[in-house]
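The complex appears here minus one protein chain, its other protein chains still in place.
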Amino acid sequence: MKPRLSIGLIGHGFMGRAHSHALHDLEFFFDPGVAVVRKTLCGIGDDVAGTAARYGWQGWTNSWEEVIADPEIDAVSICTPGDAHREIAVAAAQAGKHVLCEKPLANSLAEALDMYEAARSAAVKHVVNFNYRKLPAVALARRFLQQGRLGEVRFFRATYFQDWALSPDVPFLWRFDKAKAGAGSMADNGSHIIDLARWLVGEFAEVAGTAEITVKERRSVEDGAIRPVTTDDTAAFLARFENGAIGLFATNRTSAGHKNALVFEVTGARGALVFDLERLNELQVYFYDEAPERQGFRTIMVTDPSHPYISRWWPPGHVIGWEHGFVHQYYEFVKAIAEDATPSPTFYDGMKAQAVLEAIETAWRGKRWAPVPDTEA
Amino acid sequence: MKPRLSIGLIGHGFMGRAHSHALHDLEFFFDPGVAVVRKTLCGIGDDVAGTAARYGWQGWTNSWEEVIADPEIDAVSICTPGDAHREIAVAAAQAGKHVLCEKPLANSLAEALDMYEAARSAAVKHVVNFNYRKLPAVALARRFLQQGRLGEVRFFRATYFQDWALSPDVPFLWRFDKAKAGAGSMADNGSHIIDLARWLVGEFAEVAGTAEITVKERRSVEDGAIRPVTTDDTAAFLARFENGAIGLFATNRTSAGHKNALVFEVTGARGALVFDLERLNELQVYFYDEAPERQGFRTIMVTDPSHPYISRWWPPGHVIGWEHGFVHQYYEFVKAIAEDATPSPTFYDGMKAQAVLEAIETAWRGKRWAPVPDTEA
Amino acid sequence: MKPRLSIGLIGHGFMGRAHSHALHDLEFFFDPGVAVVRKTLCGIGDDVAGTAARYGWQGWTNSWEEVIADPEIDAVSICTPGDAHREIAVAAAQAGKHVLCEKPLANSLAEALDMYEAARSAAVKHVVNFNYRKLPAVALARRFLQQGRLGEVRFFRATYFQDWALSPDVPFLWRFDKAKAGAGSMADNGSHIIDLARWLVGEFAEVAGTAEITVKERRSVEDGAIRPVTTDDTAAFLARFENGAIGLFATNRTSAGHKNALVFEVTGARGALVFDLERLNELQVYFYDEAPERQGFRTIMVTDPSHPYISRWWPPGHVIGWEHGFVHQYYEFVKAIAEDATPSPTFYDGMKAQAVLEAIETAWRGKRWAPVPDTEA
Partner (left out) sequence: MKPRLSIGLIGHGFMGRAHSHALHDLEFFFDPGVAVVRKTLCGIGDDVAGTAARYGWQGWTNSWEEVIADPEIDAVSICTPGDAHREIAVAAAQAGKHVLCEKPLANSLAEALDMYEAARSAAVKHVVNFNYRKLPAVALARRFLQQGRLGEVRFFRATYFQDWALSPDVPFLWRFDKAKAGAGSMADNGSHIIDLARWLVGEFAEVAGTAEITVKERRSVEDGAIRPVTTDDTAAFLARFENGAIGLFATNRTSAGHKNALVFEVTGARGALVFDLERLNELQVYFYDEAPERQGFRTIMVTDPSHPYISRWWPPGHVIGWEHGFVHQYYEFVKAIAEDATPSPTFYDGMKAQAVLEAIETAWRGKRWAPVPDTEA
């Protein structure tokens, strides 16, 4: 009989659904070494009870404090808007719960540092859900880089384009409110590509950037009032990495035609890698060392059993979807708890991404390059 | 409290796993109107009990007759090799069970006719799992055709290429044994593209074809013996449809570089559609009526809530995978039972595909065009 | 001072223009060893004189016999409709002129045999303008095959789709008249893919096929009369090659969305190649021998100096166009004359393609597989 691990999930919106499903599918495909119990779903608003039932939770509540206070709960997942992350995560860690938190980790570097410190002090396992690291094609990119097949990385570009906010008719949401969301596209989408850059290239040294709120006000569905949008929908930034590589980044929620287009390219001294989230089963790779006659970007279908995570899924060419990255992330979080190992990425990574975001905003406002704050001091 | 529908699943290999998962995910995303109970998993060989437990089945057995005999079981799914389909399906229907059967429906037209007749006589719901009809992009193709946006269909091409059998080191499997599998690539892969052709273009009138066994013998893992391969790995056929359209088809399990490449193009008098299973979230469409200056194949990301099935999944651009088609197929099967409606595709469709397969083999052996047998007589 | 080679060109339509331009560009980029003189352009109809002047011809005529009779002319190019090929080519060869003839070589196998025999007897150089062999990417495909990198070829598919004849408003042209054109899409487009198949795979053994005239009548621009279309616009055929490989072919002039889409795939025991004429600077290649982790179709930009013909053009990535194949074909024709070598492809190749076309029509009409006629007897 496997030991049990009980989880409480705070937040029952889009992300709460994705997390619930990851837990639902986890043991169908993977063996994390413990039996996971979906104990409590916490949400505010419509039909938390019904949602909990549908998604396989044993119970539900409107109070996150109740989740933290529950001695039977071993681990807590946080899927709330960003302004609540710190309070919940710190409380959870102090209560000895392992914590998995949605990205961006917090609404400021200070908050992120608090969270990291709390988790570290409590010696609980902590994970920030930069789920795209856990896609097979992205993990394969990392593998190739670590094998040295691309040579030293010199250039990185990443764009994350969506167009869900293009229409002025999209109503006012918490994501348009800086107080709730911390920042806009630069944080929501940008934190993903910052994290991937850190993982694939290394630490950021300094940045420059700009951002814009294209659609400046929107109507609230709650009260029909017109509210000012306070988060950017378009942003761009340049970076220098500590290893000297140059980085080029943009995020956009009003980029017509792009639905979930996170595209990155890693350029090394001996080759290059291109990934596109809308074709997430594929990785394009160029090996410069081949004979010129035969050189070309190859499109690897990352569905071979030799590829990361794939042996647990389907035969070659039977593609997986976006949601599978969440399963992998939970697998690694739960397994790390079961085996008392260190999962990845941790709050440290979430905090480092926050430091970059903070530098971008400093640079943007000051109209100059800004160093990434030293968080090791 | 919803009524319950209990299911027995016969076969616990690759397809048994895909069906189990479809049932596992079904009510997380869809509401078929009843509560589905995974009652019994039936399998032969390794660890049926463990598999049943892992995949959420209440019980297990080695005897398919036991499943049929169980008065609590309402519906039966058949995922065995093809040589067992008829016996099980007929017995299930006669026992009043609704039946969902893997494709190809049978190993011969005669068997398929028996199955269709049995299901019809018993007035149970019957479905053949041509799961690719249930992918959003394929369903969207059908929608455009039914809207008349492509005009009269005049040409259809479809290829289904894989390369899992390319290496002579792949051991002898039941799929290489004509007695078990009925046919090879022509039936296994071909039945999918025949079904899609029927759905998107119309009934076949006559066919011509050829086929080959490229790798002629393989070693058995069981006893180490070299066995002759008796099923084709490569096949090609031409068709005329009843509406006069020309069809071009090929299937291949030794087509280097293609993992699960079901590609089709529908060419009409006013436009064209292209689908590729390895990029199953996309549909390419060309509308000939547009101004020449602006004409071009467009790539639709079939992830908008307005697209078939998508509103139950994730936001635009958050792509789904191969397995999701099975969820949709089960949703429609179970819903049809719940509402006493007719699901799609039925054993009739499975039988019609079998008639085409039979004509192809007749044509191939006779080295001439052969009419598709009249199955309405 | 280089020796001179004087050319007469018969036909001043689309092909006459393409040939004239090939000669115009030839010595700008290549050195064929002789100085080419564009002596006489022969045409019937509008403004032959003006066309000749514009395209750099020293003189012009309405009489092809005059071209043949001109003792100063060393070589003749034939760009007329197919029904005039035989008479002109035979006369030219008998007059000791080297001959380059447009494809398909003739309107029947008998005519093609006459032409081949006449050219061979006269010991002149003879070329059929299967210009796509001369594109760098296609020549690279051939190189890889000859290097053995793809292994034994087992499967070949080729489609050549255009849509210029889709609209019923396209007027009646000589290409719609079987008496003039010999055949329709099957010959015009089909001869190209038959030739590529022979070049890349080997000789055809037998074929089966079907064809259709979708738009059955069209209005003549000359007299406004409605005329019946007597050439197919859609055709499909299967083949067996002498080496056992299976071939799958289709041609279409009413295939909405495709402008000049000659696509082929060569599948061998160790890899595959894909080419698309609309992206003619690219070749996709899959090498099956690589580690599964790194396998993928690579897209080679065939613009490297190491690639066929490219060193004479531009730097890598500076793409060339459709017309450049004609320059290469003329380069090889003229160089073969200059060096008394054998050019490629010759009337033998044109004749062999005709034999395949004849077999396809036999098969189509007889509704059975037909052997390719033995032309060696």
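General observations
Just so it is clear, A, B and C label the chains in written order, and each chain counts residues from 1 on its own.
One rule holds for everything that comes next: a residue touches a chain if its C-beta (ideal position, glycine included) is under 8 Å from a C-beta of that chain, and two chains touch if they have at least 3 such contacts.
No experiment lies behind these values; they were computed from the predicted model shown.
Set against the missing chain, the residues A:130, A:144, A:204 or A:297 yield one that touches it, A:297.
Between the chain not shown and the residues A:255, A:281, A:299 or A:329, the one that touches is A:255. Among C:149, C:180, C:219 or C:279, only C:279 touches the chain left out of the display.
In the complete complex, the residue from C:49, C:84, C:269 or C:301 that touches the missing chain is C:301.
Touch with the hidden chain on the side of subunit B covers residues 140, 283-285, 291-301, 304-307. Interface with the hidden chain, as seen from subunit C, comprises residues 14, 18, 20-21, 24-25, 27-28, 54-56, 162, 164, 258-261, 277-281, 301, 303-304, 314-324. Across the interface with the omitted chain, subunit A contributes residues 150, 154-155, 157, 159, 163, 166, 208-212, 214, 234-238, 240, 244, 246-248, 250, 252, 254-258, 267-272, 286, 288, 295-297, 367-369.
In the analysis below, only the chains that are shown with their structure count from here on.
Centroid analysis (C-alpha atoms only) places C farthest from subunit B. Taking each chain's centre as the average of its CA atoms, subunit A and subunit B sit 36 Å apart.
A separation of 54 Å divides the Cα centre of subunit A from that of subunit C.
Between subunit B and subunit C the centroid-to-centroid distance comes to 41 Å (mean Cα coordinates, whole Å). Chain contacts: subunit C has residues 295-297 touching two or more partner chains.
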